[in-house]
Each structure stands twice: as structure tokens, then as C-alpha cells.
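Can you read through this structure? Questions will come right after.
The complex appears here without one of its protein chains, the remainder shown in place.
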Amino acid sequence: MNSGTEKEKNRRITKNSSIKSGMKPGSLVHVGVPVKEGVRISLVKYNELDYTEEPVSVIGESLTEPYDGVRWIKVEGINDTAAVERLGELFNVNPFVQEDILNTNSRPKLDEYEEYIYILVKSLAFEKEKIVLHGEQVSIVLGNDFVMSFCESDTHMFEPVVRRIKAPKSLMRKRGCDYLAYALVDSIVDNYFQVLENIEDNLDELEDELISKPKQGTLRSIYGLKKELILLRKSVWPLREVLNLMQSGDSEFIEKATEMYLRDVYDHVIQVIDTTQLFVDIVTGMLDTYLSSVNNRMSEVMKVLTIFSTIFIPVTFLAGVYGMNFAYMPELNQRWAYPLFWTIVLAVISTMLIVFKKRNWF
Amino acid sequence: MNSGTEKEKNRRITKNSSIKSGMKPGSLVHVGVPVKEGVRISLVKYNELDYTEEPVSVIGESLTEPYDGVRWIKVEGINDTAAVERLGELFNVNPFVQEDILNTNSRPKLDEYEEYIYILVKSLAFEKEKIVLHGEQVSIVLGNDFVMSFCESDTHMFEPVVRRIKAPKSLMRKRGCDYLAYALVDSIVDNYFQVLENIEDNLDELEDELISKPKQGTLRSIYGLKKELILLRKSVWPLREVLNLMQSGDSEFIEKATEMYLRDVYDHVIQVIDTTQLFVDIVTGMLDTYLSSVNNRMSEVMKVLTIFSTIFIPVTFLAGVYGMNFAYMPELNQRWAYPLFWTIVLAVISTMLIVFKKRNWF
Amino acid sequence: MNSGTEKEKNRRITKNSSIKSGMKPGSLVHVGVPVKEGVRISLVKYNELDYTEEPVSVIGESLTEPYDGVRWIKVEGINDTAAVERLGELFNVNPFVQEDILNTNSRPKLDEYEEYIYILVKSLAFEKEKIVLHGEQVSIVLGNDFVMSFCESDTHMFEPVVRRIKAPKSLMRKRGCDYLAYALVDSIVDNYFQVLENIEDNLDELEDELISKPKQGTLRSIYGLKKELILLRKSVWPLREVLNLMQSGDSEFIEKATEMYLRDVYDHVIQVIDTTQLFVDIVTGMLDTYLSSVNNRMSEVMKVLTIFSTIFIPVTFLAGVYGMNFAYMPELNQRWAYPLFWTIVLAVISTMLIVFKKRNWF
Amino acid sequence: MNSGTEKEKNRRITKNSSIKSGMKPGSLVHVGVPVKEGVRISLVKYNELDYTEEPVSVIGESLTEPYDGVRWIKVEGINDTAAVERLGELFNVNPFVQEDILNTNSRPKLDEYEEYIYILVKSLAFEKEKIVLHGEQVSIVLGNDFVMSFCESDTHMFEPVVRRIKAPKSLMRKRGCDYLAYALVDSIVDNYFQVLENIEDNLDELEDELISKPKQGTLRSIYGLKKELILLRKSVWPLREVLNLMQSGDSEFIEKATEMYLRDVYDHVIQVIDTTQLFVDIVTGMLDTYLSSVNNRMSEVMKVLTIFSTIFIPVTFLAGVYGMNFAYMPELNQRWAYPLFWTIVLAVISTMLIVFKKRNWF
Partner (left out) sequence: MNSGTEKEKNRRITKNSSIKSGMKPGSLVHVGVPVKEGVRISLVKYNELDYTEEPVSVIGESLTEPYDGVRWIKVEGINDTAAVERLGELFNVNPFVQEDILNTNSRPKLDEYEEYIYILVKSLAFEKEKIVLHGEQVSIVLGNDFVMSFCESDTHMFEPVVRRIKAPKSLMRKRGCDYLAYALVDSIVDNYFQVLENIEDNLDELEDELISKPKQGTLRSIYGLKKELILLRKSVWPLREVLNLMQSGDSEFIEKATEMYLRDVYDHVIQVIDTTQLFVDIVTGMLDTYLSSVNNRMSEVMKVLTIFSTIFIPVTFLAGVYGMNFAYMPELNQRWAYPLFWTIVLAVISTMLIVFKKRNWF
């Protein structure tokens, strides 16, 4: 296994996906950037009356103790393969799902198993300055009486959801596991709008730059932005199907009452996809504008050069002629020759200018 | 909630959509440009015999009083979140619908609920001079015995519909709530044709400009128009599905008799989509024409430059040679030298011209 | 109603479509180019034994008199709104259909009603010289024992069909109304092939022009042709669905025996669509060829300029040097200086030529 | 009927298709290139034990005599309309099918009738030198106990199939009419691979030419090839549907056992379509490569010109200055002036060269 080479760290798209090539399927390998800090696992339990959150240090039977309410096993950081494996055993999770949780290069999807639904989504963030889209994989396992969530790193991504659970009268406290799963997906999708806004700001800046004073890097930035938009589209597109499956009403893990909420998230995903496509179209338009303005300016430059050259080349030739040292050049000694020379020069120049004017060259 | 910043006001596409990111779903936040004047709410009641319209100052039980006919609650301006919330409570409208009404960045759609249908469409206007498409969101809630309409601002958009209701013998007076909803959607779709006509005028003007005398801004205007057309397509496209759902005959809120009318609106929407696509194709063609004409002209300019340069550069060199001051240049003293020089010059020039003529350079 | 303005007459695509914006749906407004001559209406009656054709001056009950055979009400020119309205009343035709008949900007379609089928198609003609596609709307109302046809103007479009009806032994005389409707649609679709042939002739001419001697207008003509092809595609595309519906065998107005004929027309429409798409591809290819040949020629011109300039610029400089008037220029007085000068010049020129030859510049 | 004009013979795409415009549908007109030699019709009869092939001179009842095996009426050349008509009568073939057989401009298709299936395919050949795709229409009528095949001309296209029938132990002899129809279609589809190979050879040659020494005609050849590929795609694409229908197992004319063979042909057709699309993509790539290399070379040429010009223009000016004849130019008489002049010239030239080197201009 020759992973961890320098080359590999630069790959953004196919990163590590082939690491298990040739191994037995379903075998657990932790595929991900090695994070220094350990995995942080918490067990959140709540029902209408009660709420507790405790860190989990030993993964054992205590996690599967029945509870009259929702049990949420929140895993942040997935570089502890053994932990994922043990959680998988405890909750009877298929090895393939475990593999998907660890392989951070999967595609958003929803797989339905007998005892749970497995949902894989991408949490995204956009770095305005560098024009780079960062993706983090989030796995959600929705069982009958538990939810497990796995984030790639320790980012407190679900803080807002936790806060809502803490509020004693919030809707969350009254609803089941499916609502929690919905809330997690919803919080991720809501973040996409933040990404889109950042991109739009970036777009606007670049558009301004393009019009006022295009710098060396402007073109490169626009192409960079287009590339990130293509990546964004790739990350969000499959989510459409995921949410379609969730709200379709066929699953026993999702209550009728939650479907309405999922429809709302579905609408948001469609909107994100639409807007991404729109941005791609706009960026393409910007590039076209830029290229044609470069072409236009080149055409202008050419005209200036041509006007100057065609005006002065003939008269320079004439000056050269009368600079010649032939012994017998009768004109040279005529009094009227020099004024005539200037007359000819002015005539040539003004004729040229009239011709160019007629051709709309300036 | 960091809305209202300067940056944000410039965003046209993702405006405010992420404002509720992290809040509980369905929570009501008024998302929209803060309008100075208050919300204007009217209650229109009518049946075959009767018609009344009264402004509503207090939103209370009086609105839900049963009436033998159509009750239309017309809301113009949606910056009073509390008003929308109270109306929602009175008519038992889902919080998600309330959220959609207030979030002016949604996509056209039709959602069917148990007690009503929710229809979201975009009313559009095109400003010819600035080449900008303005969109305003219109929400329609169609219940069994009432219709609620929400416009973004106080634009008297539905004046023509009101006028038709006032006419005692109009068809409107004989029909139910579904017909009113149809009439509202129809009046919005009819306006799209006005938008298309304005765009076509703009297209024609730009095409003329392009052919006669392309100005600096012509290219920019064409690209701007293309961008607006993409936005227009994005706004109208989902309407196709909305009207398809309406006329499909599955809903209990829409009578058989109204479906025929909806089919007509559906046809119009298809036509708008078709024409928009056609315009996009035409604008693309215009850009291509422009770019190739720029290329063509550059090629012409290059030819002029090359003709002049290649004709005069050799003879100027020759003049330079005989301007040299070498002590021993036998030609200089020959009587025939100067006439010979001119003969050579003329020979060179005419040879060049013949060559260029043959190559079709002028 | 602000129709008839100068602006509007130039619009080819959205012409008049918004005229009824804000009116009650189904209201009758004659939307069309005002034709000077009145509407020409004829009543054609025929069965296996009999054939009569008479002009109709007064639209009255006589038109609906039962007849053992086919009654064809042929309307040429639709600028008499009242006539269309009265015919509509007599044959119980829906106001929407009446509106569609008059609004000459509709999309080809087939609408099935209880008592008749409404078919809307576009008759097309291509003006080779101006490269313009003319479209005329034809409406056909197919009832159980009558057919009504509405042409936009007085063009004797259906002459061939009439001639076939007149022939006592023709198949037409033996068949019913559905066969007549088929024959009308078929005669229109057959005309499309004429349009395609004209376009191909035009394409061939332009292709020849492009290769031999591209004129100023050639490029513009090609772009114009492309635009007309896009319009053609838009007009023919929906016909596919119309004929699919007609031959699907679900309608009670169309006999089993006629379906076979409709399948044939369907095949023709598919062929027209295919060929149109092919032409669009070919025109696009022509434009690409042209642009790359312009680019190529510019590259050639540049080379000529560069060859001349780089050859003569250094030697001209040298000539300039020895034209200087410095008091102490020892070379000037050497006998070998002048021949050496020419040697250097020839050396520079031949070196240059060899370099350019190696780079394949000529 | 103004067919046969000179113009028309040049049309490759819409050739003759509108000839029957305005005639009664199903009327028989021979549409095709008038071939001098007459039609060649043979009657092939075979079963497991027996095989006979005889030329048919008179089309009469003898052709329909029952035979315990397969009767194959092989028609080569279709310019004898009467023959096709008589065959149609004898075998009860629909006039539309007869029309399709004669109109050589139809689209590949499969039409199922009560007593037979009608299959229309295109036999293709590619002329490498001229880069032209030739198409010939082949019609197959598959009945319960007979097969009729119609080729456009006398090309011995089905020689291989005949040879297989002659072999007494071949599979053909054991199978029925459907297998013969399959064998005919298969032999045509197999020929497509020949076409593709020729095209690939052509592609490879053009690619080599493009890299080594692009000639004037190279670009034109590539565009020509692209056009032929588009035509090829148009001819093969509908075949997909034809074979899908044949192997779908719904027809009573095709035995279960033959479907497996048809699936094989279907696979081949898909492969041909795939490869054609691939070729289109590759040709497009070649064109892009070419255009960018032209652009690149132009950029190189520009650089050479600019380097020479910018180096010599300033020093030529300087030489000009000291060639002036002003009475008072103090420098002229200084001893150090001429060496200084050369120093300045060399300084200017080397500075320029360093600047251009830094900018990576050479």
C-alpha cells in the first residue's frame, strides 16, 4: 500500500479512492487525511422531557442500551478505524457502509438496509480569497431508535442542531429519529446557500475587475471559479436523488410527518442546483466577454499601428529619395522643390486620413 | 442575522436565501427588501349577484366568516411578517408555506396540502433601457372557499382581474375560487409576452447597431441581454411543471371546467419557454457574427498594413543605399543612375501590386 | 389596444401575442396582418357520387344542414373576427379555439374536445433570394361530419386537395372527414420538403461562394440562414407530437383506416426534423470553415509582412549608418567598403530567407 | 413534374423527396437516378434439400406459387416503377410501402403490416480518396413464406448471402424467411464496419498530415470528413430502433430462435453508433488542435516581427538623425562621436534582447 506519498496529497478529486484496490471488499481501511487529535464521540439522548449529552470514551454495550427517545451517536473525526468498526458491530452496520464512512471520496447517496438507512452527503465551504471549494463527507445512519453521524473532522458542524435540541420546547424534542436525520441534512444544505453567496460575491468582484482594469490574474481567477463550480455541481447533483428517495414515502424509517420537511429540503437542493448552473452560464459569459474584448482591443491596436505606418512609410520613402547622393538629380537644385516636397507630404497624409475616416477606423 | 449589509444588496441571485441558515425550519423571518409603506390587505368577496371590496386593517376572525361565493384576501407588500403569520394561523396554513411566501428567492412551484394548494410564481418586468429583468414573487393559496394572494410590493398587479370581477356579467362572477386562481396566474403569464416583446425590440435594435455602427457598448449590451435571457429561462422553466400539475385533473381544488383554461395557460408557458430559447440562440448567433466581423476587419487592416509595408520597405532601403556617403560609389556619378532608380522603384511597386491583386488582397 | 404601431410590424417572433394581455381569456380579438380583401369562405360538399363547391356570403344555418358525406368549410383570410365568431357559434366551437385561430402566433398543437379535434399547423415558404422563412398559420377543426379550415390569407394553398376531390374516382370521395383532415395536413407537410430543397440550394450556393470568392455579404448570409433554420426547427418540432397524437388510435374522430396514412405523414415530419438538424450542423460547419480560413489567411498575411520587414529592417539600418555625416568615419573612404556593404546586405537577406524556409514560412 | 433538372442532381440530402408534393398519397412515382440497364429480378427458392435461382422476366402468378421453403424475390435496380407496382399487387403490398421502396430518400424504419413487415435500411460505402459517403437504400419485405428485397442499383450486394444459401449444409437452409431477412440486414450492418475502418484510416492520415505538414487542403478535408460523419450518424441512428423492434419478440413474422441473432446485429449497430460519435469527437478535437496551432504560429510570427522592429527602429532613427544636413550639429565633428554611436546602438540592441529574453519571447 503505497499511500501517503507526496504526489497523492495533491490530488483533490481521486484522492485515495484506489487504496483498497485488490483487497477484499468491505474490508476496513481508514482512508482520510490523518488528523492529529483523536476522534470525538458523544452520545446525545433526548425525549420530550429529558436531554443529556455525554462524551463517549469506551465504545461498549452502554451505547445500545434502550432509551425511550432518540439516541444520537455523534462521531467527529473518522481517523480511528477501530472505533468505526466497533460502532458498526454494535449497531449491526454492514461492512460496506463502514467502508463508505471511511472512504472520503464517495458520492452522495442513500442506501436502504433492513435495519437502517445510510445517507451520505457532502458538507461544503468556499474559501473566497483562494477561490477553492472545500468538501467534507458526512455520513448519517438512521435506525429505528438511533441516529449515528460521522463527520470527517472536528468542526462543530452540528452546533445549531444541538442548540435546538437543548431548547426544552423545540419541535425537535417532540419528534423522532427521522426528524433528527432531517435536521442534520437540512443544516448541511442550508450551508450550501452560504457557499453560493460567497461565489456570487466572488463573481461580482471578478465582473467589476473585468470591466474596469483586468489584471494578469483575472482570467486565471475566472477559470478557477468555473472549475470550482463544476466541482460544486458534481457534489450537489446526486443529492437530488437522495432527497427524492427520502421523501418518497416508501421507507419505514421515515414518518409521514417528516416527509413534508424533506420536501422543503428537496426544494432547496433543486434551487442550489439551478443556481449553480446559472453561475456556470454566467462565468462562461464572462469568459466570452473577456475574450472578445481582448480581440477587440487587439483590433484597435492594429488599427493604430496601421494608420501610423501607412501614413509615414510613403513619405519617409520620399524623404529618403531626396537624401540620395546621385550627382545628377535635377530637382535638388530647384527653389520650389523643398516647398513642393512638403506639399506632397501633407497631401499624402491628409488623403490617408480621409480614407481611414471613411472606413471608420477612428 | 447579518442581513442588510451593503454587500448583500448587490446580490441579485442568491439574495438573502441563506438568512435562516441554522434556524429551526419553518421559522418565520421576513426576507425581502424593506418597503417603507405598510402592507396593503384587501378582502374581496363576490358571487354571481354581489361584489364587495374592503381594506383590512385588523387581521381577525372576520376574514374567515363563511360567505356564499369567493373570498379573496389580496395582500400587497409582504414586509409585515406578523401579518403573514396571523393570516397563516387563521387559514391554517403550514409554516413552510409561510416561509416560502416571505422568502422572495424561491423557485416557482406548486405544493398540494390537505386543505389548500400553494402556488408560487414569478411576475416579471423588463427594463429596456438598462437591459435588466426585474422579478417579483407572487404566492397564491387556493383553498376550498378562499384565495389568498401575496405580492412582494404594492404594484396593483391584479388591477385587470379586479376590473373583470367588478363587471357584473363577467364569467368570473359565475365561477369559483379555482377560476380566480387561474385568472391570477393567467394575468402573470400574459405579462411574460410583454417582456418577450420588449426583449425582441431590444434584440432588433442591437442587431441594427451591430450591422451599421457597432459602438463600444454594443458588445456589452448583447452579453448583458444574454445573461438576462438565462435568468428569464430560469424563472419560467419550472412554471411548466406547475401548470402541468394544475391541469392534470388530480386535484380536488380545481374543477373539471377550469382545466380547459389551465391548458391554455400551459400552452402559453410552453410558448414563452420556446421563444426564450429561440432568443438565446439568436443572441448567440449575434455574438458569433460580431466576433467574426471583428476578426474579418482585423484581417483587412492587416492586409492594408502589409501592402503598404511590403511595397515601400524595399524601395526605402534602396533610397537609403544611395544616401550613403561612401567615397567610392561609382553609380552615383552616372547620369542614367537617377532615372534608373525611379524605374526600379516603379517596377518593384507594380510587381507587388500585381502579386497582391492575384492573391485577392484588394 | 395599441396594435399597429410601426415598431410592432418589425417583430417577427413575438408579433402581437401579448395583445390580449389583461383581457378575459377566450375573448375574441383578431390578431393578424390586416388584409385588404375580405375573407373568402367556401362550402365544399362531397360524397362518393356528388361534389359541389359554393362561395358562402352569409354565415347562417345553411352551413350546418345535415349532408350525407363530407362538409368542408374552407376559410381563407382570417381578418374578419365576426365571421370566425359566428362560425364558432354555429359549430359549437370553444372560444379558446376561436382565439387560437385568430392569434397567428401560436405553436402547432392538437387539442381534443368533446365534439371535435382542433389541429394547428404552420404552412411554410422559403424565399431563396432574401433567405427568409415565411410562416402562415393553418387551423383545422375536425368534427364528426364536417371539417373547417382557416388559412391566414387568400393563398389557394389547398388547390391540389380540391383538385383531388373533384376527380370522381379519387380515394378522397370514398373516405370521410378524417381523411380530408389528413389530406390537408399532408399537403402542408409535403410543402416542407420544398422548403428544405430551397434551403439546400441556398446552402450549396453559399458553400460554393465560400470556397471560390467569399464576398462581404457571404458571412452575413450564412448567419441569416442559420437563424431561419432555427426558426424552421421551432415551427416543425411540435408537429411531431401532433401527428403522434393523431395516429395513436385513441380518438373517435379518426378511423382506423386513416391511421396508416397519418403514420406516413408522421414519418415525413420526422424526416423534416432530421434534415433541419442536419442543415443546422452543416451551416455551423460552414461557419467554422470560414472562420478558420480567415484566421489562416491572416496568418499568411502576417508571414509576408514579417518576412519583408525582418529582411529589410536590418539592412536599411546599415544603409542609414553610412548615410551619417560624422566627420570621422574611416570606413567611408575605403575602396572595399561599398562592395563589402552589398556583400553584407546579400548575406543578411539570404540568411533570413534560409531561416524562413526552414520554418516553413513560404 | 420538373424533376431531372440540373440543379436537382447536385442535391445530396433532399434529393427528389418533394417530387410527389401535391399528388395523392401512395401514388407511385419512380424516384431515383435513372439507370440505363433494366431491373434485374431473380427468384431464389430453397429449403433444407433443394436450391434454385432463376431470373424473372415476366412478373406473374408464377412468383406466388406456394413452395415448401423460402421464396426470395431479389430485385436489383428500382427504376422500373411498373415492376414494383406489379410485385406489390401480387404480394398484396400497401401502396405506401411501394412508395417508400421507390423514394430513395427515406429514413431507416420498420413498419409492421398485417401480412408482412417492411424494413428499410441504408447500405453505405465510403470513398476514401474523395471523402464521400455513398448511401443506397435497401427495402426488405418479410412475409410469412416469402422475402422481397429491393436494392437501388445492380450491385451484387447480397452475393455473400447467396453463397451461404448455396452451401447445402449451411444454417440458412434449415431456417425460415425471418432468418433470411436477418442475414440481409446483418450483411449490410457488417459493411458499416468497413466504412468505419476506411474513415479511421482517413482520420489517421489526416492526423499525420496535420502534425507533419498541414497543406492547404488538409483543413478542408477534415471539415469534409466531419460532414460525412454527421451524415453517417443520421443514416445509422434510426437503425437502432428498427433492430430493437425486430428483436423485441412481439412480431409473429420473427421466430423466437432468430431473435438471438438479431440481438447480435443490434449490438453491432450500437457499436457503429458509438464509434461514429467517437469519430465526431476526435475530428472536432483535430480541428481544435489545428486552429490553436495556427494561432500559436501566428503568435510566433508576431514575436519575430516585433523583436526585429523594436530592435532596429530606434537605432535606425538615430542613424537618420546623424544623416541630417543641419549646418550646426556639433557632435558630427567630434572624433569620439562615431564610436559612441555604435556603442549606443549595441547598448540598445542588447538591452532589448535581454528584455525579450526575460519575457520568454525566444
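We just call them A, B, C and D in the order they show up, numbering each chain from 1.
The definition used in the following text is that a residue touches a chain if its C-beta (ideal position, glycine included) is under 8 Å from a C-beta of that chain, and two chains touch if they have at least 3 such contacts.
In this text the structure is predicted, and so the values were computed from the model without any measurement.
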Exercise for review: Decide which residue listed in A:Arg40, A:Arg86 or A:Lys109 touches the omitted chain of the complex.
Suggested key: A:Lys109
Revision key, fill the gap. Missing-chain contact, candidates A:Ala82, A:Ala167 or A:Ala337, resolves to A:Ala337
Point to revise | Residue in contact with the excluded chain [from B:Pro214, B:Pro238 or B:Gly323] | key: B:Gly323
Review point. Residue-wise, where is chain A in contact with the chain that is not depicted?
Key: 7-8, 10-11, 13-14, 17-18, 20-26, 94, 96, 105-107, 109, 111, 213, 219-220, 223, 226-227, 230-231, 234, 287, 290-291, 294-295, 297-298, 301-302, 304-305, 308-309, 312-313, 315-316, 319-320, 322-325, 329, 331-335, 337-338, 341
Point to revise | Residue numbers in chain D that touch the chain omitted from display | key: 160, 164, 170-172, 183, 186-187, 190-191, 193-194, 196-197, 200-201, 204, 211, 260-261, 263-264, 267, 270-271, 274-275, 278-279, 281-282, 285, 288-289, 292-293, 295-296, 298-299, 302-303, 305-306, 309-310, 313-314, 316-317, 320-321, 323-329, 360-361
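We take it that only the chains that are shown with their structure count from here on.
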Practice item. Write the angle of the rotation needed to overlay chain A on chain D, where the fit uses Cα atoms and the result is rounded to the nearest 5°. Key: 145
Exercise for review: Could you tell me the distance, in whole angstrom, between the mean C-alpha positions of chain B and chain D?
Suggested key: 42
Practice item. Provide the list of chain B residues touching at least two other chains, using ranges where the numbers run on. Key: 295, 298, 302, 305, 309, 313, 316, 320, 323-325, 329
Practice item. Draw the chains as points, connect those that touch, then say whether the picture is a line, ring, star, complete or other. Key: line
Study note, to complete from the structure: Chain pairs that touch, by label, are A-B, B-C, C-D
